[in-house]
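So, chain A:
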Amino acid sequence: APVTASAQAAKEQFFPVLVYRTGAYAPNGVPFANGYVDYLKLVNAQGGINGVKLSFEECETGYATDRGVECYERLKGKNGGATVFQPLSTGITFALTEKAPADKIPLITAGYGRSESADGNVFKWNFPLAGTYWVAADVLIQHLAKKEGGFDKLKGKKITLVYHDSPYGKEPIPLLTERSKMHGFEFSAIPVTHPGVEQKAAWLQIRQSRPDYILLWGWGVMNSAALKEAVATGYPRDKMYGVWWAAAEPDVKDVGEGAKGYNGLALQHGAGQAKVHQDVLKLVHEKGQGTGPKEEVGTVLYTRGLMSAMLAVEGVRRAQERYGKGKVVSGEQARWGYENLALDQKKLDALGFSGVMRPISTSCADHMGASYARVHTWDGSKWNFSSDWFQSDDQIIKPMVKAAADKYASEKKLTRRTPEECQS
Partner candidate 1 sequence: MGFFLETLFGGLMAGMLYSLIALGFVLIYKASGVFNFAQGAMVLFAALAMARFSQWIPAWLGFDNRTLGNVLGFVAAMAVMVAVAWLINRLVLSKLVNQEGITLLMATLGIAYFLDGFGQTVFGSDIYKIDIGMPKEPIFILDRLFEGGLLINKEDLYAALIAAALVAALSLFFQKTATGRALRAVADDHQAAQSIGIPLNRIWVIVWSVAGFVALVAGVIWGSKLGVQFSLSLVALKALPVVILGGLTSVPGAIVGGLIIGVGEKLSEVYLGPMLGGGIEIWFAYVLALLFLLVRPQGLFGEKIIDRV
Partner candidate 2 sequence: MADGSVILDVRNISLRFGGVKALSDISFDVREHEVRAIIGPNGAGKSSMLNCINGVYQPQEGSISFRGKTFKHMNSRQVAEMGVARTFQNLALFKGMSVLDNIMTGRNLRMKSNLFLQALRIGPAEREEMAHRAVVERIIDFLEIQAHRKTPVGRLPYGLQKRVDLGRALAMEPQVLLLDEPMAGMNVEEKQDMCRFILDVNEEFGTTIVLIEHDMGVVMDISDRVVVLDYGKKIGDGTPDEVRGNEDVIRAYLGTSH
Partner candidate 3 sequence: MSTSPNILLNVNGIEVIYNHVILVLKGVSLQVPEGSVVALLGGNGAGKTTTLRSVSNLLAGERGDVTKGSIELRGERIERLTPAQLVQRGVIQVMEGRHCFAHLTIEENLLTGAYTRTDGKAAVAQTLEKVYNYFPRLKTRRTSLAAYTSGGEQQMCAIGRALMANPNMVLLDEPSMGLAPQIVEEVFEIVKDLNQREKVTFLLAEQNTNIALRYADYGYILESGRIVMDGKAAELRENEDVKEFYLGTGGAKDDSARKSFRDVKSYKRRKRWLA
């Protein structure tokens, strides 16, 4: 499959694509990357953004921070300048957060990255669109409370987080600690060392403490290994809840029957076919330009790739409304677009995303734009939604975001943006 549809003329909007198609996390990285690239191809097939064609180039990071930084440096100035970066790795996100402001390139981290970066007044260039890990953790607790029949029923329950021992895995801990104080459940966290193939000790501990629920914050092989250990130690899978990065096909596929009943969050979307998938199949795959295998279209991570690309593209479309339709926008202009996204249901329908996700609208202060998620459950062969939408509790998250963002600002000696500055 072609990697570079590089810009012949400068009149193309350039999207660098940081991917990891190799290494320990490849099985998860590949479908996401395929979705992302397929969407860009789809937009081109549909005539571009108001006539502006997209160009893109992949760069392999292998989920390693320094490779990611190198890719960033390599691509940021290419083909007339990068529009936006999506690192798809919390570690790379942290590193690029330091570099992007100087280069005036926005970062989209849809469903990952640092949770406090939702505060757009401090993190002027970060966009954790559609949800952060704090949102995810909050929604999970809400769901458990609902299952139990109210937050008060959580009291005395044991909830254990099994997490990837990295910034990614640690993100939800502050929120869960907060919630456990509020509701009186017993929260404990068990780290699993990269890459997570050896989890026997963790599961022995679980077998001993027999928590009522397990939250799984894993990535890559760690997820399937966790499920297998759950089978091996007889922990009921239907008491296990994964974050949205731990609830896709690669995580359960080779556990097969054993994973039946396992739940996971859906970041707005789950698996399944929507209009956008049909479009991709028709306009990309049938032209022989599909990036991955056809069967992948509609899977969870693939769809997340589509969605992330769509958000990246829509920001540009929005920016064009202000800076001139049919013109290539700069990174800085694109940022305005991401800061003023207004994807209402109508727009989503038009884009073919109806049923896939909920509306998103961002602002200068809110770089997340939406804080909804729902739960889906693996039935042994596919993911099915098993809950309704939950919205995370702003009353809890807002102050946490503010406090963390303030701390960051003071460390970096940044000043918060004022509402006036926002207008520009």
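Going forward, a residue touches a chain if its C-beta (ideal position, glycine included) is under 8 Å from a C-beta of that chain, and two chains touch if they have at least 3 such contacts; residues count from 1.
How were these picked? Simply put, all candidates are chains of the complex that A comes from, given by their letters.
Every value quoted in this text rests on a predicted model; they were computed, and no experiment measured them.
Within this complex, chain A is touched by candidate 1 out of 1, 2 or 3. On the side of chain A, the complex with candidate 1 involves touching residues 21-24, 26-27, 30, 165, 188-193, 195-198, 200-202, 204-205, 207-208, 220-221, 224-225, 228, 231-234, 250, 253-254, 258.
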